[in-house]
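In this view, the complex is presented without one of its protein chains, the others remaining in place.
Entry: chain A
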Amino acid sequence: MPGERKPMRYGHSEGHTDVCFDDAGKYIVTCGSDGDVRIWESLDDDDPKSINVGEKVYSLALKNGKLVTAASNNTVQIHTFPEGDPDGILTRFTTNATHITYNRSGSRVAAGSSDFMVKVVEMYDSSQQKTLRGHTAPILSVTFDPKDEFLASASCDGSVAVWKIEEQTQVTSWPLLQKSNDVINAKSLCRLAWQPKAAKLLAIPVETTVQLYQRDSWAQVGTLSDDLGTQAINVVAWSPCGKFLAAGSIGGLLTVWDVESKLCVERQTHEKGYTVCGLAWHPLGGQIAYTDTEGCLGVLDGLSSSSSSSSTTASSTTTKQAPASYNDLFDDDDDRPMDEGISEGTCSPAKNPGDEDDDDDLIPATGRARNRSAFLDDENSLDTGSLKQGLDKFVDDDDSAIVPPAAAAAPLWPVYDGPMPTPPQKAFQPGSTPAHLMHRFMMWNSVGIVRGYNDDQDNAIDVEFHDTAVHHAMHLTNSLGHTVADLSQEAVLLACPGTDELASKLQCLHFSSWDTNKEWMVDLPKGEDVQALCLGQGWAAAATSALILRLFSIGGVQRELFSLPGPVVCIAGHGEQLLVVYHRGTGFDGEQALGVQLLQFGQKRRQVIHGEPLPLSRKSHLSWLGFTAEGTPCFIDSEGVVRLLNRSLGNMWTPVCNTRDNCKGKSDHYWMVGVHENPQQLRCIPCKGSRYPPTLPRPAVAVLPFKLPLCQTTTEKGQMEEQYWRSVLLHNHYGFLSSSGYEIDEEGQSQAQKEQQELLMKMFALSCKLEREFRSVELAELMTQNVVTLAIRYASRSRRMALAQRLSDLALEKANQLQGEEPQEEEEEEPLQYTRRNTGYSQSSSEMGADRQHSSHRQAQEEVVDEEQGQEEHMDEGDVAESKRQGLNPFAKGTAASPEKPSPKPVSKEGRVNPFKVSSGLGRSGSAGGQNRVTNVLDSMMLSSKKPTALLSSSGSTGKLNKTPFLKPLAPRPKTKTQSTLLHMNTPKAANKKAVEEPAVCRLKQTEAPPPASPAENVENKKHKSGFQLWLEDNRRIILADNPDLEETDVIKEAIGRFRTLSADDRLTWTERAKGQSGDVADMKKRKRGEEENRGDKNGQSEADETRQSEADETSAKKKKPFDTSAKLSAFAFNKN
């Protein structure tokens, strides 16, 4: 059977407990010996509402919003539900009541007491009491006849009696139980239960069985037993439909019988074998809640009788409902003989009518024949009438046993049983505890703590800083009722929801302000509430219920605002980055559908992540969102999985830790307060048995390590792989930081690089030891050139000549690349650069533009040289420049060519052709001619370049030089624009083409012999340049920093070595980026060119317009082209080779 036992959870302190559901089945209500009544929204409810009703609670009953409890002060009290306000005392006994119960309508309450009496009290007039006297020992339990005529009670005197309520007389009595002198000593609680609806049967737990007595005749008509039940049954409960009976025993065994067939349909054992002392059936069936004497609450879900209570139930019922599996089910069903179906066929038609209308004719003696239909009926009886119709059919079908399952299915199940939509998670502040708490953390982040108090005496907010150097602690009265807060080094941001009279307010305490006004406040438009807010560096953001995200400067100036694609979940800020998570749509079956946007402000404003889905664990929700201290976006879901944005992998999210792995208990969690990449730390607060910490005692922060979920991390290999990739991932931020113009810890960076190389070397040695030479080479490909030489040495020493040979080939290839392609210098730090591009995309593109311009100038000068020298090879830049120049000239001049289609063609041709030509030339990169040219170029360039010495070394170096000046100032250069206008247009195209070509080229290069390879390399260089030029700026600086003494060529070699270590994937992504960038650049350049033309063109405005148009055409053509051109190019390359 498909019942699913959910893990128990702590509910009350040790001792007797009781449980029931509210009328709608929405809440589970428990009571315990700690005197509390707890109202649980579900088993997973971490914060159940507690009502204290006395020192101890012995029993409770709930109906019509009135909660009746039997407390240790000898009274039976009423509380309202769910508010929990006391609503008077219903009755009193001379000692405590032991069991209370409602009648079916909720108009009366029966209470049994230790003073041997049973009282029946009218709910609405507690003076109208009926007292049933006759038991000679404390009452164990009472139960109403659903028809309100009788009442049954069990007592410690060993008898079970039935009373006529009106006459207050005993109708009958059976001596069924063992005698005892008190409830505590009774062997069983003997909770009686009267069958609902039909009211035909009274179930009495007797020892290990349940005896069924028939109404009116008061004769025993059946016994339910279970072979496995060896211990006395404590409680019994009927399913709401009256067809099933659940029982909980002393030994923790939960059994569900089908009463007609007397078959056990469900059997579960308590996970710890504690005594079950409370048992309640969900009003819609399908779920049983139970409690034990240790105060734990458990739920048995997915019982056969419901189809609506929860998604799991739904799914389990679906399987059952599917006619195909239906029969199987019954075959499986315990000891049911196979021939049963036949007898059923004969029996059930007769019974059907009654069955559907009512359960009147339901008699246990009917036995198995009716089992199936009854079962079925039960499944649906909870649902609507429409279901019942379907049910009829099904029963018929079933009886005839001929109808194909598929046909039966369609009419049968009109109710939607597909995936159920998940309620969307509410907006929250990462690092805050739930708003309904009286004492809560409104924010706990790496700067400090904001605590909110909202109790009788005080409504206040405390702000405290981890580092008292930032600011002293603050205490604010919270007269506005702020509910959300954020805290940064500069300010405290608070917001409150609007009320009928007052608009939602945003309040900022800008404590770092240098003037005397440290505070500002903004009212939001009527009807718009702040739902989430965050602080960045110099700005604040608030997401509102109107799906608008509003930006403010930290001083209170309103800035941009924009619409969000969906209701906000939370937002986080860091530096100039803003991370927004919102609902993309409706999730199903427990999943949330969240989208994420990452925006970058500052000089280059752009969107880095464009609303992609946020990858959460299954059936989890977002529980924390933020940035690492280094500025990498990061989030944690409710399953405890920490994911970090991997900027070097196309902005994908990489799981870096599962905090739940570190938890000791099942209900323990870690509550995140901060993430640091260097040192690698997850700072969180361990919470025992909850998801978030209390404010007192003050929780202590713990530090968790990162751990990538790689395979086989128990093995040495797995460990090293994990370390390597963790190191790579967690040092991505260097690239990002440097690209966004922050100072980076060069030492740390080089240390990280060293560590990575060491790990590679270790892995290399390990795979050598394991005779995995292929793998060794793969690892060697990740290494820098220096380390490869080490690897060669290692291989040759360990007498693996084949391996050493391959490695030396590899080293050679790398060296070749170095010499051939100076641009590779830039690739030295490829991963970093990638990240830079991603993050600092717009910036770099602008820089690139600037570079291009310079290079174009150079090229223009060089052109002459080129023409003279023919195909002499330039450095990448040279090539690019040439191509650009050629392409540019037509456009720049605004000649006839530009407006027409042909013009793009020539350009493209040039772009394509040039690379190759150049490449052929490039093969001889060292040639004097090239250098001459370079120097020429350089002469022109010198002014801009910072290092004159570098000029001499090589064209590549010149490229670098050009770039270097641009690198440092992150902002694009206005100067270059005018000059570069001519060149701009072409460069982007060339870049595009190159980028497209690159993959093909790379392949060629690798496969081919050196001479052909060199052209390919050249091409690649060009590509690199296109991508590179942006990149070079950064590279150059780094290289110089690392090797201040190196000459340019050496630097380049070094760079090549490093570049080699990059994986093919990395290179690919690199080229792709280059493409994208170049596209952007192209657009920019076009515009510029247009301007220039306007100014300079002799032909006048009209022509300029034309040219612009042509440019536009061109750009569009380009945009379309990439694929075509790339295909052509690659084809061309192949042909050539």
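Here is the rule we use: a residue touches a chain if its C-beta (ideal position, glycine included) is under 8 Å from a C-beta of that chain, and two chains touch if they have at least 3 such contacts; residues count from 1.
FYI, contacts and distances are computed from a predicted model.
S.K.: The chain that is not shown, which UniProt protein name from "Lipoyl amidotransferase LIPT1, mitochondrial", "Dynactin subunit 6", "Regulator of G protein signaling 11" or "DNA replication complex GINS protein PSF2" does it carry?
M.R.: Missing chain, UniProt protein name: "DNA replication complex GINS protein PSF2".
S.K.: Could you tell me which of A:Ile184, A:Ala219, A:Met652 or A:Val703 touches the chain that is not displayed?
M.R.: Residue touching the absent chain, from the options given: A:Val703.
S.K.: Have a look at A:Thr131, A:Thr169, A:Thr223 or A:Thr468 and name the one touching the chain we're not showing.
M.R.: A:Thr468
S.K.: On chain A, where is the contact patch with the chain that was removed from view?
M.R.: That gives, for chain A, the contact residues 446, 448, 465-469, 673, 683, 697-698, 700-703.
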